[in-house]
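Rather than the whole complex, this shows some of its chains in their spots.
By written order: A and B. Residues from 1 in each chain.
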């Protein structure tokens, strides 16, 4: 039943897109309105709430002391976790889609990591012994498509707010800080859906239902890409990927002003 | 935070460490209808606590063998974000979250006309994004408002608050510093204010009966303060609805 309603709606999306139109009136290469609200949690070392249209994400960073990996004794690291909360959508209730959440987390992680947003050496406290691990966790609280971009924006906004806790006797002093985390780059994801042969920026949920394929590209500055992820059962031509890349550079430039 | 064995006066000249009076709750802001995809929702800031609640339902309860042919089920999930506490929380739900989910769901049952929803379930999701003592009271309070927002028929709202003891004083709505007092007693309480029926009551820490008698009076008074805030938030929402299309 429900599936049938989705199918009808998805067909509507496809018909519109064939005419170059979208369900919500946007242009094919237009992103939804983005809002960024910083510092949503005092217990977090950095945090932000991001809305991308009706998609809403809450992100927080916790700086935790740990031991470095033996093969990288002078580097800290990051860890990205995502939860698609049941309250975000009636569809997430029957067991939230674990594989999807893992994919989103890993793609956002790659964007930040490979985009060299953070100089991992700057997270070293004492070589071989003590480093910072930045735990970046975000929660999708209302899902209307494209948690990739919303999560990427929220993660970066939260990192940009992050303070480094003070250390005493190798332990964190609560609620005291020694400075701010400095970001070397501002890598951001841009996601495009392919629907009926057209490339559509920043898909809403019903567009995701209609898509043949999905492509996400993270760029860290005006010249450098740092992560790709193609998803879904369809395919892209090389020329289409090139078009997606161009959209990503343009989109990231705009987003960078907000985070 | 209080140093060990240091003698702290938690109430001095009628004022608490954060300037509140003994019977004063922390600032409380509520917004109703904040999540487009939920049937009902509310966002609550109460002191440092920040709580988001979504309600889905009533809808058919699944799996079927869990259905009750006489009345609907209330399923309550209380979860804390990893960054909502001083030390990063393990992302997996723990035993504390399980217990709070259970008693909070039970606290709301009596307020809902559940007999009108046989074989159905009402799912309540409470997400804590920031905390500082009192997050379960905040969760229940916001959940009741979200149920109203979902249009679920209720006898009354449920309002909750913490009451307790710190430095020998019975005080309302303890914050974290007060909860860390060496002699601290913490008593979360929830009532249906019209009848003053107690629907949630827990307690932690040594207390005498006279102290309890004082505390419960203060707690009920606190619940009534919360009740007023709930009504204001709901009125705002419905005013907006009427003004809007």
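FYI, contacts are C-beta pairs under 8 Å (C-beta built on N, C-alpha and C of every residue); 3 or more make two chains touch, one makes a residue touch a chain.
Because the structure is predicted, anything quoted here is derived from the model rather than measured.
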Write the complex's composition as a formula over the displayed labels, counting all copies in the file.
A x3, B x3
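We take it that only the chains that are shown with their structure count from here on.
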Could you grab the centroid distance between subunit A and subunit B? Build each centroid from C-alpha atoms only and quote it in angstrom.
32
What does subunit B use to touch subunit A in their complex?
1, 35-38, 41, 48, 50, 52-54, 56, 62, 77, 79, 81-86, 88, 91, 123, 125, 127, 129-132
Counting only contacts in the complex, subunit A reaches subunit B at residues 40-45, 47, 54, 56, 58, 60-62, 64, 81, 83, 85-90, 93-94, 135, 137, 139, 141-144, 174-175
